[in-house]
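Excluded from the complex is one protein chain; the other protein chains are retained at their positions.
Note that the chains take the letters A and B in the order they are written out, and that residue 1 is the start of every chain.
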Amino acid sequence: MISIPMEFGLILAGTLFVLGLIGLMVRRNIIFVLMSIEIMINAAGAAFIFAGAKWGEPDGQIMFLFILAMSAAEVAVGLGLILQIYHKFQTLDGDTVSKMRG
Amino acid sequence: MEILFYIASIVAVVSTIMVITRLNAVHALLYLVVSLLAVALIFFIIGAPFIAVLEVIIYAGAIMVLFLFVVMMLNLGKIAVEQERRWLSPGIWIGPAILSLILLLELIFMFAHSSQAIQATMISPKEVGVTLFGPYLLGVELAAMLLLASIVGAYHLSKRKKKAKHRFMEETAE
Partner (left out) sequence: MLELLWLIPALPFAGFLILALFGSRLSRQSAAVIGVGSVGLSAILTLGIAIRFISSPPADHAFSQMLWQWISVDAFQPAITLYLDALSLVFIFVITFVGFFIHLYSSLFMYEEEGYSRFFAYMNLFVGSMLTLVLGNNLLLLYLGWEGVGLCSYLLIGFWYKDSENGYAARKAFVVTRVGDTAMAIGLFLLFTSFGTLDIQKLLQQAPQEWTINSTQAVLAAALLLGGAVGKSAQLPLQTWLPDAMAGPTPVSALIHAATMVTAGVYLIARTHVLFTLAPAVQTAVAVVGALTLLMAGFTALTQRDIKRVLAYSTISQIGYMFLGLGVGAWSAAVFHFMTHAFFKALLFLGAGVIIFVLHHEHDMFKMGGLRKKLPVTFWTFLIGSASLAALPLITAGFYSKDMILWYTFAGEQGNDWLWAAGLAGAFITSIYTFRMVFVTFYGEAQAEITHKPGMQLKVPLIVLAVFSLIAGFIELPHTLGHLTLFSHFMHSALPPTEVLHESVSLELLLQVIAAIAVLLGIYIAYHIFIRNRSIANNLTASGPGALLHRFWYSGWGFDKVYDTLFVNPLVWFAKINRNDFIDLIYTGIAGTSREFHRQLTRTQTGRLRWYATGIVIGAIITITVVVYL
């Protein structure tokens, strides 16, 4: 049996999450933004898996399952939106399509 | 076996860094697949084989393929890469990197207090399934509804040549 320090697992999850965050903040292309979000979701799920493994309970994995389902739904809708945006504006630049200016 | 975990971790982190720095969307997606596969390996090592399998099939498989399809449908090509190059000037990375680093350091500092080890006890798919359809049944149903909603939503959004505009969209004739 192997033994991994708990904090290492969580640091890994945190690192992945933060990398996703950097991507979210830096990229203008909304496909990359969506990918960054996927990275972050996956990192959050990983944190659940590590925690579940720590206690030897299946609950962490079940949380991952739910996150997976949510992620799948989000990607489906998100990609649909990307397609529509591209058809409307002929660009994937998140800044040019913005209508949220206050 | 621990060495595998660490190697997989490094692969995951490196490939994720590659994802967010690539100019070409297809390259980024492929790195993302690598990252997900590495994470799947980590899951397998710490005793979650069921999730590892799902990670490979659904994440690295289905979702990423969906991404690829979309990218190919849009057919971005060289112009998009040039555009990305313009957008990603080196200066733009500094702010987000510093902020994220602070956040990461804070997280690491928080985790550093606990020094418990993960004993990789194997949790079989059966155990997961029993718990999933036992106490979490309601969650499963909610997830099912969410997926249904997303199917409808995705269908609705992807339809072309519609007259009734979505309310987020500009009123432009197609």
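In the analysis below, a contact is a pair of C-beta atoms (placed from the backbone, for glycine too) under 8 Å apart; a residue touches a chain by one contact, two chains touch by 3 or more.
Keep in mind that what you see is a predicted model, and the values were worked out from it rather than measured.
Of the chains displayed, those contacted by the omitted chain across the entire assembly are A, B. Considering B:V53, B:L99, B:A117 or B:V140, the position touching the chain not shown turns out to be B:L99 (whole complex). Where subunit A meets the missing chain, the touching residues are 21, 24-28, 30, 33, 94-95, 98-102.
Interface with the hidden chain, as seen from subunit B, comprises residues 95-96, 99-100, 102-103, 106-107, 110.
By definition in this document, only the chains that are shown with their structure count from here on.
Per the touch definition, subunit B reaches subunit A in the complex via residues 1-2, 5, 9, 12-13, 16-17, 19-20, 25, 28-29, 32, 35-36, 39, 42-43, 45-48, 50-51, 54, 58-59, 62-63, 66-67, 70-71, 73-74, 76, 80, 83-84, 87-88, 92-93, 95-97, 99-101, 103-104, 107-108, 111-112, 114-121, 123, 127-128, 130-132, 136, 139, 143, 146-147, 149-151, 153-158, 160, 166, 168-170, 172, 174. Listing the residues of subunit A that touch subunit B in their complex gives 1-12, 14-16, 18-23, 25-29, 31-32, 34-36, 38-39, 42, 46, 49-50, 52-54, 56-62, 64-66, 68-77, 79-84, 86-88, 92-93, 99.
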